[in-house]
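One chain of protein is taken out of this complex; the other chains stay put.
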Amino acid sequence: MSLKSVIRYILVLLLLVVLAVAMFVGMDFGKEYHRRKVSDYYIARGVKDTGAINLVTAIYLNYRAYDTLGEATVLFVAVLGVMYLLSYEKTRDENS
Amino acid sequence: MSDKIALTLFLIGLYGLIAKKNLIKKVMGLNILTSGIVLFFISLGYEKGLTAPIMEKGITDVVDPLPQALMLTTIVIGVCITALALSLIVRIYRRYSSLDVKILTGEGDE
Amino acid sequence: MRRQETKIVRNVARKLFPVLVLFAFYLIIYGHISPGGGFQGGVVLGSSLILLYLSEGPERVEKKFKNSQLAILEAIGVLTFVGIGFLGIILGKHFLGNFLPIGRVGMVPSAGLVLLLNLFIGTKVGAGISLIFYALMKFDRRAQGE
C-alpha cells in the first residue's frame, strides 16, 4: 500500500467519524420531538376526505399526487435514459 | 434505536461510495445509502404498539403514514439511479475494459 | 450464453406467470382498501415479466411482449396521469383535484381518483421496470457476441 492510499483511507475514516459523531449528537432529539402535525390530520380525517382506507395510498395518490407524478416522471426518464444509452446504433462504434 | 441503525447504514453506504475503487461497489454503496435514508424515514413514524395505517373499523392508533408514502417515491428514485448508473457502467466497461475508479478522473483517455 | 433454462424452470415460470399477474392486479385494484397499491402491484407485474424473460429467453418473450409496445404502454400510462390532472382543471378543480365522487368507503369502486390513478401507475411501473431490465439484459447478450 502506498503512502498516498494510506493518507486517503485515513482522510475517509476521519470524515466518517466526524459525520458519525455529528449525526449521533445532532439527532439525539428523542421521540417527543416528533410532532406529527400534518399526519394527525391525515389520521383523523383522511378516510373521510379521500375515501381510501389505506392511508398510505390516500396520501400517495390524493394529498400528494403531485409527488407521485414526479416519481412517475423519474421512472420514465430512467427508462428513456437506459434505452438512450444502450440503444444499438450508439454502441456499435465501440465494438469496432 | 432504529434510527441509529438507519444512520449506521447510511454511513456504511457513504463509506462504500467514497472509498471503494470498483465502480459496481460504488453503486452498491449508493444503494445502501438510499436504504439507510428510507429506513430513517420509516423509523420516524414508528412507535411501539402502533399498527399499520389501514383505517379499518376500530383502529385508531396507527403509525405515521406520511413518511411511508414518501418513501415509495424515494425507492423508485433509487431504482432509477441504480439502473442509470449500471447502464453507464456497462458501456464504460465496454469502452475501457476496466471498472477501476481511475477511469472517472480521465486516466486512460486517448 | 444459454438462451433457455431447463424444462422444469420454464414450466414452473410459465405456470407462475398468470398467478403473479393476477396477484399484481389484486394489489393494484385493492390498493386503497388493503395493503398494496399501484406501485407495489406494478413491481409485481414487472417482476412477473422479468421471470418470464429469464426462463424463456429473449426471443420467445419478444414475440409476445414487444419492447416498443411496452414503451408505448409506459408512455401512455404516465400521459394519462397528466391527462387526469388536466381534466381536474377543466372540470373546475385544481390540477390533480379529485373530480369523482368518493362513494361508499370500503368498496372497490370508491375513493374517487385513487383507484384510477393506481391502475395507471401500476401499468406504468410494471412496463417501466421490465423495460429497464430488458434493455440491460439485451445489451449484455449483444456484448457477449451474438
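A, B and C are the chain letters, set down in written order, and residue numbers restart from 1 in every chain.
In this text, a contact is a pair of C-beta atoms (placed from the backbone, for glycine too) under 8 Å apart; a residue touches a chain by one contact, two chains touch by 3 or more.
Please note the rule applied: contacts and distances are computed from a predicted model.
Student: Out of "Proton-conducting membrane transporter", "Nitrogenase molybdenum-iron protein beta chain", "Molybdopterin synthase sulfur carrier subunit" or "NADH-quinone oxidoreductase subunit K", which one is the UniProt protein name for the chain not included here?
Tutor: Of "Proton-conducting membrane transporter", "Nitrogenase molybdenum-iron protein beta chain", "Molybdopterin synthase sulfur carrier subunit" or "NADH-quinone oxidoreductase subunit K", the absent chain's UniProt record names it "Proton-conducting membrane transporter".
Student: Kindly name the visible chains that come into contact with the excluded chain.
Tutor: A, B, C
Student: Please output the residues of chain C touching the missing chain, sorted low to high.
Tutor: 68, 71-72, 75-76, 78-79, 82-83, 85-86, 88-89, 93-98
Student: Considering the whole complex, not just the chains shown, which residues of chain B touch the missing one?
Tutor: 10, 14, 17, 23, 26, 30, 33-34, 37, 40-41, 44, 66-67, 70, 73-74, 77, 80-81, 84-85, 88-89, 91-92, 95-96, 103-106, 109
Student: Mind pulling the chain A residues that touch the left-out chain?
Tutor: 22-23, 25-29, 33-39, 41-42, 62-67, 69-71, 73-74, 76-78, 80-81, 83-85, 90, 94
Just so we're on the same page, only the chains that are shown with their structure count from here on.
Student: Does B-C or A-B have the larger number of C-beta pairs in contact?
Tutor: Result of the comparison of B-C and A-B: A-B.
Student: Taking the mean of the C-alpha atoms as each chain's centre, how many Å separate chain A from chain C?
Tutor: 22
Student: Using mean CA coordinates as chain centres, what's the gap between chain B and chain C in Å?
Tutor: 23
Student: Find every residue in chain C that makes contact with two or more other chains and list them.
Tutor: 34-35, 37, 39, 125, 129, 132, 135-136, 139
Student: In chain A, which residues are in touch with two or more of the other chains?
Tutor: 47, 53-54, 56-58, 60, 68, 75, 78, 82, 86, 91 - these are the residues of chain A that touch more than one other chain.
Student: Which part of chain C faces chain B closely enough to touch in the complex?
Tutor: 34-35, 37, 39, 125, 129, 132, 135-136, 139-140, 143
Student: Contact residues on chain B for chain C in the complex?
Tutor: 52, 54, 72, 76, 79, 83, 86-87, 90, 94
Student: Show which residues of chain B lie in contact with chain A when the two form their complex.
Tutor: Of all residues in chain B, those touching chain A are 3-4, 7, 10-11, 14-15, 18-19, 44-45, 47, 53-56, 60, 62, 64-66, 68-70, 72-73, 76-77, 79-81, 83-84, 87-88, 90-91, 94-95.
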